[in-house]
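Below is the structure I would like to discuss, written out as structure tokens.
Every protein chain except one is present and positioned as in the full complex.
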Amino acid sequence: MAEFKKAPKEYKYTREHEWICTDGEKMGRIGISDYAQFHLGDVVFLDLPSPGTQVIQFSKMGEIESVKAVSDLFAPVSGRVLEINQTAIDHSAIVNQDPYGDGWLVRLELSNPDELDKLMDNDDYDKFVAVSSENA
Amino acid sequence: MNHYLLPDISEPGKTGCSLPALDVAPAESLPKELLREEFELPEVSEVEIVRYFTALSSLNYGVDSGFYPLGSCTMKYNPKWHEDVAGLPGFALVHPLQPVESVQGALQLMFELQDYLSEINGMDSTSLVPMAGAQGEFACLLMVKAFHQDRGDKNRNKIVIPDSSHGTNPASAVMCGFEVVTVPSDKEGNIDFNMLEAVMNEEVAALTLTMPNTLGLFDPQITEISQLVHERGALLGADGANLNALLGNVKYGDLGYDYVQLNLHKTFSTPHGGGGPGAGPVCVKTHLTDFLPSPLVTKDNGEYVFISPANSTGKLCDFYGNFGVMVKAYAYLRFLGAEGLKEVSNNAVLNANYIKEKLKKYYHLPYDRKCMHEVVFSGKSQMAKGVHTLDIAKRLMDFGFHPPTVYFPLNVQEAIMIEPTETESKETLDAYIQAMIDIAREAEENPEILHTSPHNTPVRRLDSVKAARQPELNWSMYMSSKKRETGTKETEL
Partner (left out) sequence: MTAPYVPNTEASRKLMLQEIGVNSIEELLQDIPDRFRNVNFNLPPPLSELDLKRELGKLANLDANLDEYACFLGAGGYRHFIPSVVGHVINRSEFYTAYTPYQAEISQGTLQAIYEYQSLVCQLTGMEVSNAGMYDGSTAAAEAAVMACLIKQRDRVAVLDTVNPTYREVIDTYVKGRNFSIETIDHNSDNSPSDIACLIVQQPNFLGYIENMEKYAQKAHDFGALLVSIVDPISLGILTPPGDYGADIAVAEGQPLGIPIGFGGTYLGLFTCRKEYLRQMPGRIVGKTTDVNGRPGYVMTMVTREQHIRRERATSNICTSEALLALAATVYLASLGKKGIRQIAELCYHKAHYAAKEISKLKGYSILSKQPFFKEFVIRCPIAPKQINAALFGEGIIGGLDISPQMENCILLCVTEMNTKQEIDRLVAILGALQGG
């Protein structure tokens, strides 16, 4: 089994391998996990929601493409998109290289911070990944 | 390897052809605002064109180059004389809108081909119109939709498809406004009957079931499946990509199918052309005849004429389909006759089983039972050494073979799908088997040679990531990206 970068402590995760990191009360940055980028392979294209778009928790908000696969991106929480990472759009390799840092995808304003409780924390996500890897 | 492109050999003043002089008085020119400015096409001499494309052809591998066991694609030999008859002026130089009495030969050929294809598949009528297998699927599902609506059964908005199906199946369903329901395969590689039973409700319009399936296996539950599908008010359709396994032996109509879509460029030996032209006729039972795509050829008072079925699902192309392909398929059928067709499927099945038996010691065989015209292995055992199916495929090129289909069907991990066809000799199969065995040994002893393969092809492994991240899809995109980067021109490379 491949070794994955440790997921940062304060991040929260979905079962679809997106993460969210909140700064302050209502702002959050979203990306995909190291496990997700590894299984997707070299990311070649991102289709991200335009700023201003309202997204709904666990609903599709965009697409991420590698050479041989395309995956839906799901919103970890509901909210309004504030900004998308232009660097990742122009140089998608960054998503593979630094998925938890410079390879972030979307910044949004949370409409209901309570939704964060429905997400996995760091430890739960590690366990979830371990199980997913065995079944793969 | 050709490193240059047409613009690189272009020079003002060169020309590749000669045209007649204007023999009438010139007319007044069009208003200036309708006319285009100067534009760039290469200027190249005829000899350079011939050498350029001949050099390109030498970088290709076709059925005429060697064994081409691409699963699901039925890459059989294409008889040469078919090209000659398809090129006869009475077929190749005929305008599609000529008066019908001036094209009786072409129409007779189409009429008879319709009949033969209906007979071979145990169906009642055939439309030759669809231009490839995928368009045939589209045509079939349009008929399914119209059939149910015509009966007032308006809630059937789902198509059931096994997990082993071709990608065109779900894509075609969506083009007809259907939702797709996927059913898994069982442990034997057949459709999971219990799951099928569970999903077959009053919303299902049809089950698309490739037979034999894409694992190369004939599903022995076919009678029960057909009964279930029809009891629940749905139709049973075949993706006929695998007809080569049944030709001259078994008819889809007898198996309970309501319709089938064919691929003349697979089963009926018309060449694939590097990605077409194909032809995807659809054959149906009586209850679907009125919905067939238009036009059909019929005989009226001794004259062949075009007709449009009463409730036709409409037109699918400029004229009548890929007529040139029909001529070749017709020639093939007439040459073989019923006995010959059976010899084709028998030998296709024999060749596939031979490969299966000889290779199963070396490659994981997920379904160890008699196969039909193709066999699916898994590269699972080689994965332990870090060797992937892709590496095996690439290494086969070094041995002078075209690789099999890989990573399909999706329900087999690291799938290797081998379809030898009937046009290969035991000697060819043995050489291929030996290559596969050698590669299995290399995977154990020297996996690096696989990872870095192919070694002696015109180019080595190509960077698909780069191609997708920075698309350069034509000269101008290439030149503008070059200018951006270095300020050089294409010609200076």
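We call the chains A and B, going by the order they appear; numbering starts again at 1 in every chain.
Keep in mind that, in the parts below, a residue touches a chain if its C-beta (ideal position, glycine included) is under 8 Å from a C-beta of that chain, and two chains touch if they have at least 3 such contacts.
No experiment lies behind these values; they were computed from the predicted model shown.
Engineer: In the complete assembly, which of B:83, B:124, B:192 or B:290 touches the absent chain?
Structural biologist: Here the residue in touch with the unshown chain is B:83.
Engineer: Touching residues of subunit A against the unshown chain: what are they?
Structural biologist: Within subunit A, the residues that touch the unshown chain are 45, 47, 65-70.
Please note the rule applied: only the chains that are shown with their structure count from here on.
Engineer: Between subunit A and subunit B, what's the gap in Å when you average each chain's C-alpha atoms?
Structural biologist: 38
Engineer: Could you pull out which subunit B residues touch subunit A in their complex?
Structural biologist: 464-465, 468-469
Engineer: For the complex, give me every residue of subunit A touching subunit B.
Structural biologist: 42, 44-45, 65, 67, 92-93
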